[in-house]
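Mind looking over this structure? Questions follow.
What you see is the complex with one protein chain gone and the rest in place.
To keep things simple, chains are lettered A, B and C as they appear, and every chain counts its residues starting from 1.
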Amino acid sequence: MSTTTYPLAAREGANDRESTLEIAGRRIGGGAFATIAGPCTVETRDQTLSTADAMLEAGVQFFRGGAYKPRSSPYSFQGLGPEGLEILREAKQRTGLPIVTELTDVRDVEAVAAVADVIQVGARNMQNYPLLAEIGRSGVATLIKRGLAATLDELLMAAEYVLAEGNPNVILCERGIRTFENATRFTLDVAAVPVLKERTHLPIVVDPSHAAGRRELVLPLSMAAAAAGADGIIVETHPTPETALCDGPQQLHAATFADYLRQVEAAAALAGRVPAPEATTV
Amino acid sequence: MSTTTYPLAAREGANDRESTLEIAGRRIGGGAFATIAGPCTVETRDQTLSTADAMLEAGVQFFRGGAYKPRSSPYSFQGLGPEGLEILREAKQRTGLPIVTELTDVRDVEAVAAVADVIQVGARNMQNYPLLAEIGRSGVATLIKRGLAATLDELLMAAEYVLAEGNPNVILCERGIRTFENATRFTLDVAAVPVLKERTHLPIVVDPSHAAGRRELVLPLSMAAAAAGADGIIVETHPTPETALCDGPQQLHAATFADYLRQVEAAAALAGRVPAPEATTV
Amino acid sequence: MSTTTYPLAAREGANDRESTLEIAGRRIGGGAFATIAGPCTVETRDQTLSTADAMLEAGVQFFRGGAYKPRSSPYSFQGLGPEGLEILREAKQRTGLPIVTELTDVRDVEAVAAVADVIQVGARNMQNYPLLAEIGRSGVATLIKRGLAATLDELLMAAEYVLAEGNPNVILCERGIRTFENATRFTLDVAAVPVLKERTHLPIVVDPSHAAGRRELVLPLSMAAAAAGADGIIVETHPTPETALCDGPQQLHAATFADYLRQVEAAAALAGRVPAPEATTV
Partner (left out) sequence: MSTTTYPLAAREGANDRESTLEIAGRRIGGGAFATIAGPCTVETRDQTLSTADAMLEAGVQFFRGGAYKPRSSPYSFQGLGPEGLEILREAKQRTGLPIVTELTDVRDVEAVAAVADVIQVGARNMQNYPLLAEIGRSGVATLIKRGLAATLDELLMAAEYVLAEGNPNVILCERGIRTFENATRFTLDVAAVPVLKERTHLPIVVDPSHAAGRRELVLPLSMAAAAAGADGIIVETHPTPETALCDGPQQLHAATFADYLRQVEAAAALAGRVPAPEATTV
């Protein structure tokens, strides 16, 4: 597909080099490797703040947690909503870590934008164009996850919906596609990293947690992503995954997260990507 | 997956029989076969009204046309919006055919509900849960298309989001899934029809146009769907497909639609489904 | 893909019309609809002969049964081998029905060719080129099943391996592809029928049994295939499927096979295909 279908996202429209985004004092892309970590879901104040403390200690760049959760069943827990956003705000004040959190309803964009440094668009909403356009207009940075059956060009066109509104801060996320293989929850398409690098200047992160579906696989998938040249990872962690309300089996133990992160950063270094020091001026 | 995850959609929750929905005087399900036809997109008043006239003449049960079009690229034509809805309203007044039209933005639900007899949820929005819940609350019937990578159980859980709001008028639609085979635009999963019949009491229609991507394949796919027991089809037609603004190659010529329809209805009859006469009282 | 990659299989190389194959006095293609039915596996003389009697009575054109069974596990029952071929020979003598049976090892081609009127190539062997070429040289008709991940062009190139050896009697078989959906054993790609009709003059049959994986789905899938224009079906049946050594859940009861077949033939008739009377001279 010609890159003229996504002129703003296309690499050739950016003097053929990777963009470095600076978001709330952190950098991602252009050699800067960023780790986005936190619980799948904001469950309680304690769970969230203790995880945020552990992430600060481990040295991540962004803290993630879901206040609004899209769930396949209407009868599943859908997140704490505004109360969850308040807890995230407290986590940010306490740790200084910028917040990545998901938006699922276009009518919540203002509430989420008031807390989020990066608004996450989940795989189910990758082609929710009104949502993308509204995020574009909000001016808040966004992380767009690839849909389960989306081609890489469709992901880039989703990004274009945000960019076309004048918002340049878009991060792309590979999180696994749906295939016949059910040994993993989804099939991580690690080749998406170098292919996207050819086509776009935007930073690319990988979500190993959702692809794996089991924490035993999160480290090897993270290593693979980092060694393949990803600009970062977005990964789930919890103080006690066994009691998590959502996706417990795939969340890493917060207590051992630092060990995990050092290994992933070593793999990223092989691909020429290192965590950037925090900017002194924001 | 246990049907307890979609108790309202489950067939076993309906005394193990198919539901017949009555919508604007037309019936679908429980032996009543319904054809939903019209252009992909409302382009002009003339194109829309002439197609509606041809559909009335051909004997379809519902008229379809898109005023809001979700498009992969932000630079593609996105539909006429409110002006398109007005044209659809005129088509309904003129022909008496109930209208099926797509909703893409939860904020447009009132405007669309004012014209639509059936609100269509496209494949890209099958897991847009706020949209589904709002349609549930609107009380307007809905037709939900299966997502490109959605399992049949996920489709049923999407329906459950509408049903759980007290709205029983949900039609499911198989429209092809994404696979490795690119001889067709998508792979029509015709087995979805009998499998859904086992799992749910809701009517099931098939969209041969999007699966095929080429009009030459629309008749055989329609025959297959009808012979497999579908409760209806939703199909695209245009007075001059060569000049269509969207999906021209897959739209049937309106002038020969009646011939097409007689063949499909013959196949439906083999599976025990016949078009219901219009109800005398609405 | 240009049809120059399969010049002998291509429709445009055949004056743009369907071929009618005449095999052991039966016709398939060019309007002649053929049913190939019998047990998955030749288990015993009694089971095989009683099924063959039932198939003769029901009015099928070919009798099928496996003497050599490719199985995913080396520890599963692999068929009766030569003893199974002897039982098939007896079934042919008794009923006059031509035999369709699978070849899995190129070294068995002579033994199988001595009994088979049509040598079946299973999905796992669709790209076993030495096997295809040897069948081509044997001069015996063949039925080639599409591989689980094979494109339609790859299927046509597999056929070309047989045709290139001077053997024109090739039947293609759609039997479902592997996708993410696991509500069925495989996803029947019913569009393969009209697409192959465009590309090749060779007859196309559909195997609903393996796609379905459950007998409840075999009738609707057979109806779909026939209504879409297939030249025949190949279907599994057993006197007592509950006790079958292989694929019991998907085998139809032989006792009710005639009812099933009448419905499928009615669907085929809608697509202009009827069973041909047996040729008076073979």
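The definition used in the following text is that a residue touches a chain if its C-beta (ideal position, glycine included) is under 8 Å from a C-beta of that chain, and two chains touch if they have at least 3 such contacts.
All of these numbers come straight from a predicted model, not from anything done at the bench.
Novice: Of the listed residues B:Thr4, B:Thr44, B:Asn182 or B:Thr243, which contacts the missing chain in the full complex?
Specialist: Looking across B:Thr4, B:Thr44, B:Asn182 or B:Thr243, the contact with the absent chain belongs to B:Asn182.
Novice: Could you pull out which residues of chain B are in touch with the chain that's been left out?
Specialist: Against the left-out chain, chain B lists 178-180, 182.
Novice: Residues on chain C that touch the omitted chain in the whole complex?
Specialist: Against the missing chain, chain C presents residues 5-6, 70-75, 104-107, 124-125, 127-130, 133, 147-149, 154, 157, 160-161, 164, 177-178.
Novice: Considering the entire assembly, which residues of chain A contact the chain that has been omitted?
Specialist: These residues of chain A touch the chain that is not shown: 149, 151-153, 177, 179-184, 187-195, 198, 211-212, 216-217, 220-221, 223-229, 263, 266-267, 270-271.
Quick note on the criterion: only the chains that are shown with their structure count from here on.
Novice: If we look at chain B and chain C, which chains touch each of them?
Specialist: Where chain B and chain C share a partner, that partner set is A.
Novice: What's the call on chain A versus chain B, same or different interface residues, using the half cut on shared numbers?
Specialist: Chain A vs chain B: same; shared/all numbers exceeds half.
Novice: If you count the C-beta pairs in contact for each pair of chains, which pair comes out on top?
Specialist: B-C
Novice: State, to the nearest whole Å, the distance from the C-alpha centre of chain A to the C-alpha centre of chain B.
Specialist: 35
Novice: Counting only Cα atoms for the centres, state how far chain A is from chain C in Å.
Specialist: The computed centroid separation for chain A versus chain C comes out at 49 Å.
Novice: If I count partner chains per residue in chain C, which residues reach a count of at least 2?
Specialist: Residues 179-180, 182.
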